[in-house]
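Okay, so here's the structure we're looking at.
Only a single protein chain was left out; the remaining protein chains are all shown in position.
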Amino acid sequence: MARHRGKGFACINYPIGMNLGGDPSQALVHSNPDGKFMVALSSIDLGQGMKSVTRQIAAETLGVPVADVYVDTADSDTGPHCMGSFASRGTHRVGNAVIQAAQEARAVMLEAAAEELEVNAADLVTDGKGNIHVKGAPSRTITVAAACGAAQFKQGRTVSGRGIFLIPLSDVDPETGEMTPVSCFAHAALVVEVEVDDETGDVAVVEINSAYEVGRALNPRLVEQQLVGGAWMGMSHALWETTEPYYPDRSHGPVDFNTYLMPGPGNIAPHNIAILERPAPDGPYGGKGPGEMCANPVLPAVANAVYNAVGVRVDELPITPEKVLRGIRAQGGARPQARR
Amino acid sequence: MPVEMRKEFFADERDDNLNEIGKPTQRQDILGHVTGRSPFYDDHLFEGLLHIRCVRSPHHHARIRSIDVSQAERMPGVKRVILARDVPHNLNTLLSLLDFGLDDEPLISEKKVSYKGEPVCAIVAESERAAREACAKVRVDWEPLPAVFDVEEAIKPGAPTVNETYPANLFVYHDRYDHQKLRYGDVEAAFARADHVVEGRYQMSPIEQAPMETCGAIAAPETNDRFVCYTSTQALFFSLGTAAKLLDVSSARLHFIGGTVGGGFGGKVDSLHEPMAILGAMLTGRPCKYMFDREEEMQVGAPRGAERWYLKDGVTRDGRIVARKFTGYFDSGAYTRLSSYAIIKAVGHLPGPYTIPNVYADVYCVFTNRTPATAMRGFGITGVDFAIETHMDKVAEAVGMDPIELRILNAYRDGDMKAHRRLAKNTALVECCQVAAEKARWQISPAARQASSLTGGGGERAQLPPHTVTDQKGLVPGGRTGGYARAAKRKEPDFAARPAQPAAPMPAAPAPQRPAASWEAPPSPPVPPPAPPAPPASPASSRGPARFSSSISGLRRR
Amino acid sequence: MPLRVETFDRIEDAARALQGNRNARVIGGGTLLMRGVNTGIHGFDTVIVVRGGQSREVHSDGTRLEIGAGVTMAAIAASPELAFLAPAARVVGGPAVRAAATVGGNLFARPPFGELTTALLALGAQVHYVGHGSPQPIEDFLRERGRDRTRIVRAVSLPRIGDPSAFRFFKVTRVAPKGAAILSIAAHMPVQGGRVSGARIAVSNMGPTPLRAIGAERALEGQPLNDDTAQRAAAAMMEGLSPLTDELASEWYRREVAPVHLRRLLQPGYGR
Partner (left out) sequence: MAKKPIQFRLNGDEKAVFSAEGENLLDVLRRGVGDLTPKYGCGQGTCGACTVIIDGEPRLSCITLAETVEGKAISTVAGLADGARLHPLQDAFMRHFAAQCGYCTPGMLMAAKALLDRNPRPSRDDVVDAISGNLCRCTGYEAIINAILDVAAGGSQNARRV
């Protein structure tokens, strides 16, 4: 009996947003009279952090502290239309809609401040801490609260904004497949190290080293959540998961979590992540959606690592111990490939 | 899990001095999560809540001779039995909201079932237990039919028809072909010139999204003659629009509330629960909950469908891939849901993040007698990426190259022409390869280490192929007239109602050093697609009133 | 039929109720039975509850141990007296399942479950019923398990084992640390004068109940325990066994790897 180590590599790119576009999202932003802001969306927070990332985007664009902004999702009576939370479109599409809405609200806020300070709105800047002042003259200042209060009670202005982001639908050519699928791509590359038991076909993931390019990590902790959890899911897809273990035979479909297999907390491996940021020209502050692409490279990297360890190519997912063992048997034993 | 921010890459393309962006701010919703108070859809209590359960097909494929609900109706606690005839507009396809594809799936089936678990009747009862017990008393007279489970078997002549809307078990693209094509250059000529040809077959398994919260919705009559619906949907207005259409009710009478969802991963877009719960509320006047239990979530709820891919690469001795050919089969299960769209996305993704001068693909959306497939994290891409990246290793072996160096050599770079005929920009594959290799202590050559996404692209690599071979393979007879489909009414896209093209979207963020926002411009000159004759304007459709994109018809037409 | 729940203060009354109703089931910790109750697909119409649960007592008379049917997996795993059984009790579900799951319930667990029962089979346990009658060897109990449902199990008893290291247990799972079993193996190999005497090896998921691996037992009997005899026992293991095909593994896979795991379990260095 022997356990064999192997390393496998894979790299991918991933299209951000619904393919071909045609998937609008809207946002509404308004302030209370004391300069605290609400963002209304109909987008969904599934755990990916939609409320949180749009909150940061709104605060950044408005020029106010994040604590002064709250995001409300998702009520069809108050939140304007959004296509939904899928296709890695949330950050990109909704984020852009929030920027547009926040820019509009910010412009009103600055006009209100300008009127109070008796200056030109174009000369005003925000300090991100709740103050607005004249560029180059920090002493000529007014708080966001005072500006918004003045707008509401003295000037009769609505410190609010509407935003929409739409990439118009692209056609697909039936003959050649010519199309404009999306406007930006995220990237990833990773190395998976596995250990394969050549008598049972068991595969254990030992370590993952990865590099993910996400445009901009709008919130590094939320990005990390996606990348760590996504890689776990990729590992799960590679080695464990199936609703039809004998596909295309339809029998023995799992109906519970005892038989629908996913790696448990005892199966996880250290995952060392590097985050690269090449801002997307049309992404909100350059951000691309990291939520989907993070799982994809793990599947082939595991397959390649298994091959590197024992010389067996399993081209059908999931790479179960049975498939690995059959491969080892078919070639008369493990055939470890070049160490890397 | 140490995370390092590699700020040295692309530093001159970023302004890192922002107030809130880039900060590790706590999640807005975290306090609710750790106190258990985050309001998921099922955390809304209603007095007098009724529960809906469905009677489901035990067969993979069967005709329904009759349904006898008399015993079930008399069971204690049963308030209402819902059959197909109770659904006002009982045929839908999810992407009809984008005007893509034909309505092919009932909410409750009446004549035939095409997958195990397909609902044929719903029971509304005072408790979940009462609904379950009544379901067991519904007597269905089934006539089992031959079933087909393998994608390549399903498209052979003589295979049982799974989906009556698409009798050949293939979705029809552009009213013209039984698959989606990608044609770029001349792969056969390139194979003939290549030093090695590497072939492979890859199979992706069906996978359950497995959110910890199962799919569900609670609907209740609301004041003002409306219905409120608390839902686990991933797409609030998608579900609202689908409900409005199936129930033939104004979208203004529906008030959807959601947004806090216990995981989705693509499994909560199918909008099966919202219309059923609202229908229950309409028929009983009481709040109704319809949710999948875990067994339904796993075997009735749509998975990420299986995919089968055949790949063939032509490669030169020095590792340059000169041609790549794909044949792909998406197992859509019994109905279309989103598989047709996943294929368009996959085709737009081919041949992966590499610059290859000749690319060809035929990708088929196949109907089989299994649970319909839908979206999942990595939708349309995960399966083919598995195929591509496993195949890349085989190519590396064939030419005796290090697998990472092979990728870097073939990686797409800024300015390269892609197979979907748009120029690449904002690429970063090379850098990701380099950093991953470095972190894993995987030695690569100095040339590979020095490569960059910013250089080496464009120029000749920006050119379209001098000649692209096209063909009429898979032409659907009578496609233009709708003869391919047995749908009673074919709806031509309503060009007259097409909205004006919106203005270019606004620049995204006020970062001064960023180039002006734009997406990929088509190259010039593009390969002219054959111009279809202008369709006749058609009268208003028979669809429900809630269509948000009245005629975004590009997908169907051309 | 709508479900009924009948609660009794005295187990004897519960036993009488069970005897009078073939469609009744006694609930232990509920970890197996409640799934059926929840879905309404149960094949029974009455759930019998013994108030306060069944006996949670462990008795020892020097030669035999008696474990009450209500003793939980968590209690076994925590008991110094039952330490030799802990490797089987610890791998039944996660902590919340182990806190509920009982010895009595585990005896009725269907594949792929029933680790403790597999261990009890290797240890030659006897099954004791409430009220009348003599205890039944666990083999007989398992053979009749699906048919005779009219008696309540009160306890199981087993001979005290002289050398705890003579008992070894291993569960093969794909999910760690809690996963359903590909198979589990329990081996009791008392050694006298350097040779195995009275070997009992039980394995799960090779049929509708845990079964003894007679071929392996025979190969070990009277032999010293070493790599060579472990190998031979492994080679003879599958005699008479018919592995199951299920969601977790195919018949082929179980047949191929069961001997590998048995050999590893029997090898002198196991666990070290």
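For clarity, chains are labelled A, B and C in written order, and residue numbers in each chain start from 1.
Everything below uses one rule, namely that contacts are C-beta pairs under 8 Å (C-beta built on N, C-alpha and C of every residue); 3 or more make two chains touch, one makes a residue touch a chain.
Since the model is a prediction, treat every value here as computed from it, not as a measurement.
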The chain left out here touches which displayed chains?
-> A, B, C
Which is it among A:Q225, A:T243 or A:N308 that touches the chain not included here?
-> A:Q225
From the listed residues C:T31, C:S184 or C:S250, report the one that touches the chain absent from this view.
-> C:T31
So which of A:L46, A:I132 or A:V192 would be touching the chain we can't see?
-> A:L46
Please pick, from B:E118, B:E213 or B:D385, the residue that touches the omitted chain in the full complex.
-> B:E213
For chain B, which residues lie in contact with the unshown chain of the complex?
-> 1-2, 26-27, 29-38, 40, 42-43, 45, 76, 127, 129, 210-214, 260-263, 265, 293-295
Of the residues in chain C, which ones touch the absent chain?
-> 2-5, 7, 27, 30-31, 34-35, 37-39, 47, 49, 51, 53, 74, 93-97, 99-100, 177-178
In chain A, positions touching the absent partner = 46-49, 221-222, 224-225, 228-229, 231-233, 256-258, 262, 264-266, 268, 271
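By definition in this document, only the chains that are shown with their structure count from here on.
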Between chain A and chain C, what's the gap in Å when you average each chain's C-alpha atoms?
-> 47
Once you find the CA centre of chain B and the CA centre of chain C, what distance in Å lies between them?
-> 46
Sites on chain C at which at least two other chains make contact = none
Chain B touches at least 2 other chains through residues 295
Contact residues on chain C for chain B in the complex?
-> 1-3, 39-41
For the chain B and chain C complex, residues of the former touching the latter = 76, 129, 132-133, 136, 293, 295
Quick one: in the complex, what on chain C touches chain A?
-> 112, 172, 174-180, 245-250, 252-253, 256-257, 260-261, 264
